[in-house]
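Complex shown without one protein chain; remaining protein chains in place.
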Amino acid sequence: MNKVVAGADEAIKDITDGVTIMLGGFGLCGIPENCIAALVKKGVGNLTCISNNAGVDDFGIGLMLKQKQVKKMISSYVGENAEFERQLLSGELQVELIPQGTLATRCLATGYGMPAIFTPAGVGTEVAEGKEVRQFNGKDYLLELAFEADFALVKAWKGDTQGNLIYKETARNFNPLMAMAGKVTIAEVEILVPEGELDPDAVHTPGIYVHRIFQGTDYEKRIEQRTVRKRN
Amino acid sequence: MNKVVAGADEAIKDITDGVTIMLGGFGLCGIPENCIAALVKKGVGNLTCISNNAGVDDFGIGLMLKQKQVKKMISSYVGENAEFERQLLSGELQVELIPQGTLATRCLATGYGMPAIFTPAGVGTEVAEGKEVRQFNGKDYLLELAFEADFALVKAWKGDTQGNLIYKETARNFNPLMAMAGKVTIAEVEILVPEGELDPDAVHTPGIYVHRIFQGTDYEKRIEQRTVRKRN
Amino acid sequence: MAGLQSIMALTKEQIAKRISRELKEGYYVNLGIGIPTLVANYIPEDMNVVLQSENGLLGMGPFPLEGDEDPDLINAGKQTITTVPGSVFFDSAMSFGMIRAGKVDLTVLGAMEVSDKGDIANWKIPGKMVKGMGGAMDLVASAKNIIVAMMHTNPKGESKLLPACTLPLTGAGCVKKIVSDLAVLDVTPDGFKLLERAPGVSVEEIKAKTAGRLIVEGDIPEIEVKKEVGSRR
Partner (left out) sequence: MAGLQSIMALTKEQIAKRISRELKEGYYVNLGIGIPTLVANYIPEDMNVVLQSENGLLGMGPFPLEGDEDPDLINAGKQTITTVPGSVFFDSAMSFGMIRAGKVDLTVLGAMEVSDKGDIANWKIPGKMVKGMGGAMDLVASAKNIIVAMMHTNPKGESKLLPACTLPLTGAGCVKKIVSDLAVLDVTPDGFKLLERAPGVSVEEIKAKTAGRLIVEGDIPEIEVKKEVGSRR
């Protein structure tokens, strides 16, 4: 079961105009840098992107926005990015904002074969508009549907040739959820190992969810908010 | 944050007659042996037990059945146990059988604060009787409610003083799901370590879900179906 | 009926071997208890197939060597097993999650009855002690591709391929293919479609032993049983 492809260009070769893509990461942490670079190079457009954030002006999904490859963003928090704001205000870009936990759980629902979930997030707010509200044990919940995504692009720390993945620290975030939710899931990893080298108890994403895997290169792993304590 | 208690007797001291208990494990694999022994010793009765299986005559939940401590079993597969069958046929014991995936997912729902889930398991069968059927994308699903359980008793391989847990191999099974689903969750572990000794990326159950933890003793870890290949 | 009793029916091993020919490179497969388990013995050596065990394992290996049994490592039949390189463990919610999400390519399981609409009954006999459905209802409700391995008739010689199941259902309209001791059949909107017959078993015998709607079109080839498929177990 060898799912290894040569690199990002090969991994994304069937991503075409107009498809829906999930991209893992929170802020710039744990984003699929290599896949994004390949999409920018390929110039594929009219994309719907499901991602918690939309990058910054010169990194992450911001690079795709700069090239106007994105038709619609489905996110929980955006706009750390001037070009994003410009396109949004000019009407070039559509944005659908959904609560972060709803975003995560709708990915989980897809990966777990559940067509919809109930969440209290957004009850009594504009997020609830047009949605079914249902009460359980005296509390109101919104019915939220599982996502459909043609491709999921995720970034892991380690992976094996079968597509088993292990994430590092908070770079895990949405990655394992989106890995489960793509019709085709593409994983880029910092360290690719032969099958049998990962601890079977420590794998976060079983390879059954992953269709292609490659060892990424030149990770920048940019820090968005560098906060430190002074050394004495 | 020290959740360590001295042992099983102390851990279960507030489990009283008539409560609902979840017990982790699949077959005899990964069952909370020490907690079961303490419940048998304490003699608490009239219990509702949620557990995938009901043990064998002289081990696991079978020990509690022998003492007639169980009023009702909620399980997916039972009866590997003559005393169980006798009590069931005599009407002493109630049994509710539910599909294994439904059992697992209803635990997940509780732990994830989702009041209900949709699953196709059981559609068109007697399991669907009295349940809401709902169609999504042309496929029928049953609405199944999250569990409510007063206590969850789980067994992990390693745990730390904060209640973070790591399971071993297929002894994981229902344990992390039930750990999330108990109003009070009690974990017994083979190896108890100080906080900071578990790999934060490798923990399966975050301690926030666990209320008490103790190092178990004298694990028998009985094998239900010993199947082997001959050595040459 | 006795006059039609075939002595050439497939053995359980031959049923399993025939089912193994439905495997494809890269498949993730869930094998039920009984004949389905035997399919693992006939996976071609050069084919990559990963076995799922619904208690929480991808990459099930053969039984352990004597003395190597590990009580923490069992399959859904509660048998001691081993792992293979690339194996991974997970909890039961993720296990049934991947099943419901259609990530398992093929599910093979046994049945007491199958209807010509693809309904399956394999968990409960009224009046007998009911042990439970385990994961069977989840599997049949979710799998994209379900093959049933079964005897064509019960010990009394009565057909188990029926117009409608008499036993409580495990799932409705889900079986895609049946490999019995007598035949290979697809379940189609018009009923069971006979594809292959066991060597020496006549179409007439299959007709006589199939109570549900049966479609027979053209020549029905014999199931190939002689060729030894390479085993890796």
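So that you can tell them apart, the chains are marked A, B and C in the order they are listed, and the count of residues begins at 1 in each.
In this text, contacts are C-beta pairs under 8 Å (C-beta built on N, C-alpha and C of every residue); 3 or more make two chains touch, one makes a residue touch a chain.
Everything numeric here is computed off the predicted structure, so don't read it as measured data.
Hidden chain, full complex: it touches shown chains A, B.
Among B:142, B:203 or B:223, only B:203 touches the chain that is left out of the view.
When the full complex is taken into account, the listed residue touching the unshown chain is A:123, out of A:5, A:40 or A:123.
Among A:35, A:50 or A:107, the one in contact with the hidden chain is A:107.
In the full complex, chain A contacts the hidden chain through residues 26-30, 52, 75-80, 85, 88-89, 97, 99-105, 107-108, 119-127, 157, 167-177, 204, 221-231. Where chain B meets the missing chain, the touching residues are 1-2, 110-114, 160-162, 164, 180, 194-196, 198, 200-201, 203, 206-209.
We take it that only the chains that are shown with their structure count from here on.
Annotation: 29 Å between the Cα-based centres of chain B and chain C.
Averaged Cα coordinates give chain A a centre that lies 37 Å from the centre of chain C. Under the contact definition stated at the top, the residues of chain C that touch 2 or more other chains are 83, 89-90, 93, 96-97, 99-100, 142.
Contacts with at least two other chains are made by residues 105, 119-120, 167-169, 172 of chain B.
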